[in-house]
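First, the structure itself, so that you have it in front of you.
Every protein chain but one is kept in place in this view of the complex.
And now, subunit A:
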Amino acid sequence: MYLVKVYVTYKESILDPKGEAVNDALHRLGYTNVQSVVLGKYFELKLAASDRPLDAEVDELCDRLLANVNMETYRYEITEMEAL
């Protein structure tokens, strides 16, 4: 069993209005040293090993569903979970 942590964020060229709103709110709270905020999505997937390479499968499911590759980018970390 593997734990896959996937982080999806807008590409740098894409406007992130929600991140900007959070950035503005932090400034209003006095955290004026906050330079920027990126607001993305975080997924935890538990995958059983299959006959396919794991990273190929994760790439595919990210491309097909978790991220919209027109405007988003993703990265992930894979860790092997201890058998119960």
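Please note the rule applied: contacts are C-beta pairs under 8 Å (C-beta built on N, C-alpha and C of every residue); 3 or more make two chains touch, one makes a residue touch a chain; residues count from 1.
Quick note on the criterion: contacts and distances are computed from a predicted model.
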| item | value |
| --- | --- |
| Hidden chain of the complex, named as in its UniProt record, picked from "Anti-sigma factor antagonist", "Molybdenum transport system permease", "Phosphoribosylformylglycinamidine synthase subunit PurQ" or "ABC transporter ATP-binding protein" | "Phosphoribosylformylglycinamidine synthase subunit PurQ" |
| From A:A21, A:V38 or A:M81, residue that would touch the chain that is not displayed | A:A21 |
| Where the missing chain touches subunit A, by residue | 10, 14-15, 17-18, 20-21, 41, 65-66, 68, 70-71 |
